[in-house]
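The other protein chains are all here in position, but one chain of the complex has been omitted.
So that you can tell them apart, the chains are marked A and B in the order they are listed, and the count of residues begins at 1 in each.
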Amino acid sequence: MLAVLTFIVRRSLWTVVVMFVITVVVFFIFFKTPGVDPARALAGRDPSPQVLAEVRQQLGLNRPLWIQYGIMMKKIFITRNLVSYSDQGELIIPEIFAAAPITLSLVFGASVIWVVAAIVMGVAAARLRGTIYDPVLMILALIGLSTPVFWLGQVVILITQVKLHSSIFSWVQLGYTPLTQSPVKWFEGLIFPWITLSILYIGLYARVLRANLLEVQNEDYVRTARAKGLSERRVLLRHTLRTSMITFLSLFGLDFGALVGGGAILTEVVFGIHGVGFLTWESLTNLDLPTIMAVVIYGAFFIVLANALVDVAYAWIDPRVRPT
Amino acid sequence: MAAIAEQVSTTELRPAAAGRNPWALAWRRLRSNRIALAALGLFILIVVVCLAAPLYAHDLAHIGNPLSPNLNGTTVANGKVVPIMQEGGGILHLGETPIGPTWSLGHYFLGADGLGRDVASLVLYGGRASLQIGLASAVICCVVATVFALIAGFFGGLTDTILSRIMDIVWSFPVILLAICIATVLLTQPNGVKVGFLTIYATSLWVPTFIIALIYVPYVYRPVRGQVLSVVQKEFVEASIAQGASNFRLIFSEILPNVISTVIVLLPLITATNILTESALSYLSVGVQPPNVSWGTIIADGQDLLYTRPWVSLAPGIMIVLTVLALNVLGDGVRDALDPRAKLRVK
Partner (left out) sequence: MTEPLLDIRNLSVTFRTEDGLVRAVDGVSATLQQGETLGIVGESGSGKSVTMMTVMRLITDPNATFEGEVYYKGVDLLALPQDQIRSIRGAGISMIFQDPMTSLNPVYKVGWQIAEQIREHEKISKQGARARAIELLTSVGIPNAAERVDNYPHEFSGGMRQRVMIAMAISCNPDVLIADEPTTALDVTIQAQILKLIRKLKSDYGTAVVLITHDMGVVADMADRIAVMYAGRIVEQGTQRELFYDPQHPYTWGLLGSIARLDRPRPRRLAAIPGQPPSLMRLPAGCAFAERCAYRFDACETQQPQLLDRLGTGHLDACLLSEQRKHAIRTRTVEPELVEETP
């Protein structure tokens, strides 16, 4: 029990260290890139001298470096009153928190699709090894892996909103409706963004799972399972797949975290879903750097958190690395 | 069970296979892999076609500067002279719509974009930028990562810990957000950023190249470092140490040749990833900047024309899929050829 506790404490400490380093790195990128004037960078496009002076004063840019860092972190985490200079002094942090559930809806739905589809595809390919279906499935997976998600989104829009909109896809109204408002509309509006976002990950995970299954299939303990007289189905599900899921799930945790943390930006932009990624993109077009900085720190936070959860989950699903 | 067959074959076949150069063996395996060869052929074809962009633009399409707007120009479609920007096209019949694909080489084959530019020429010129950035950043990334991996793996101890921890942190950053951060900061400086004696302008293709190279360093560093660690412990390295070889010599003539195959396997895969990343950054307007174009910027511009002139986005998208697919298939082939029982996987 003590070992588990020290494991968790150690892991949490590392999480805090990584978080700290990330904030420092982001701070340096925005405030200390050689040859870049941070006031100029943060004040938005073509700022007036008044705005520049205001930025300098508010962020303490004339004060020592560590105070500048402190002011920034205080504005992001404690007082949460970081403002956007391009967007008439809009408060940034509440904006991010308003966008978060939208991103979460998008990523959650997509992840359900990709996990199910990738397991089916990976297992099928591994089982059908030696037949023509295996390479066909793997080429499909590779095509998914090679398709830019934003372009795929455009193709999906083209098909559902233009080419076939008057026939089979007349019910599709792309966009976000809160789940609490209308579950049906929520589903109808997000189903195609989900599919679009999941394609890449289906390809990736199916390939990883297939390779892993084939590797595990050669393990001695799978031979033992067969020698015990278990059915092929049970050998596959309880022995081969069970161990392969260790890699699968740890990858999943990281990717889920990365997507919630801003990785879904391309899907959000192409479908106009106003999540965190879309917020980032809007800030990009205005060169609204304070928002971008806040979103990046928020995103990094999610990813580091996901990393930590994956490590804990890893210890839970793989007894070999469990602390004793 | 495959393992047994392999066991049998490795124990029994060694005398025959020994003495054959591993690179020759790998090349033989790659040559017998038709799918990988086809992918290599496709990739080379795409590179050649893109390199021939000026040939197409000047000699076939007769366009002065394919990147400059051409709102008042005309072209020939179905034997008639028509304006490039047409009144009241599209669903709403309002405003101006660029001409659609004529499917006639030299006469706006794929139509025009919102600025009246020939899409076919743009796709070829954009391909040059995309391929250049993808390949250059992959090479830079692999070189930097390999140097770090060699240093970390060879010296071990504190050096290794520090380097590996830095890589962990870069790794845990959302790749695209990290790129966005760096790109936006550079973009706010219209007069360029001075680093020492170098001035980097935001519009330079080297900005996205370096950004993309940087963010993928950990993805190459990790597997290569692992490889270095296992090679360092081999007898021939110890033998070299015993002979009094210098560190430099050990790293470059004993260890490097034994980890280079890992890097070579990663190179096409990283190139593929980098081309995708470049297109994503350009789509988000933080990659390639005007007046340059890349496949990503054309798709971004095509978004507004999606309902009326979908080919503006479809064409560069198809090019990306084909290029990246070819590189991925090639990468798989190279991996199988160099290391048939590879444990190495690229995320």
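The rule is short, and it goes like this: a residue touches a chain if its C-beta (ideal position, glycine included) is under 8 Å from a C-beta of that chain, and two chains touch if they have at least 3 such contacts.
In this text, all values refer to a predicted model and were calculated from it rather than measured experimentally.
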Note to self: For the chain left out of this view, which of A:37, A:215 or A:318 touches it?
What the structure shows: A:318
Item checked: Residue of A:6, A:224 or A:285 touching the missing chain in the full complex -> A:224
Next item on the list: With the full complex in mind, choose from A:68, A:243 or A:280 the residue touching the hidden chain.
Entry: A:243
Notebook entry, point to check: If you put the missing chain back, which residues of subunit A would it touch?
Noted result: 129-130, 219-221, 223-232, 234, 238-239, 242-243, 246, 317-320, 324
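Just so we're on the same page, only the chains that are shown with their structure count from here on.
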Checklist line | CA centroid of subunit A to CA centroid of subunit B, Å | finding: 22
Check: In their complex, what parts of subunit B are in touch with subunit A?
Finding: 1-3, 35, 168-169, 172-178, 180-182, 184-189, 192-195, 272, 276, 279-280, 283-286, 296, 299, 302-303, 306-307, 310, 313-314, 316-317, 320-321, 324-325, 328-329, 332, 343, 345, 347
Notebook entry, point to check: Taking the complex as given, what residues does subunit A use to touch subunit B?
Noted result: 18, 21-22, 25-26, 29-30, 33-37, 40-41, 135, 139, 142-143, 145-151, 154-155, 157-158, 161-162, 204, 208, 211, 215, 217-218, 223, 251, 258, 261-263, 265-266, 269-270, 280-281, 284-285, 287, 289, 292-293, 295-296, 299-300, 303-304, 307
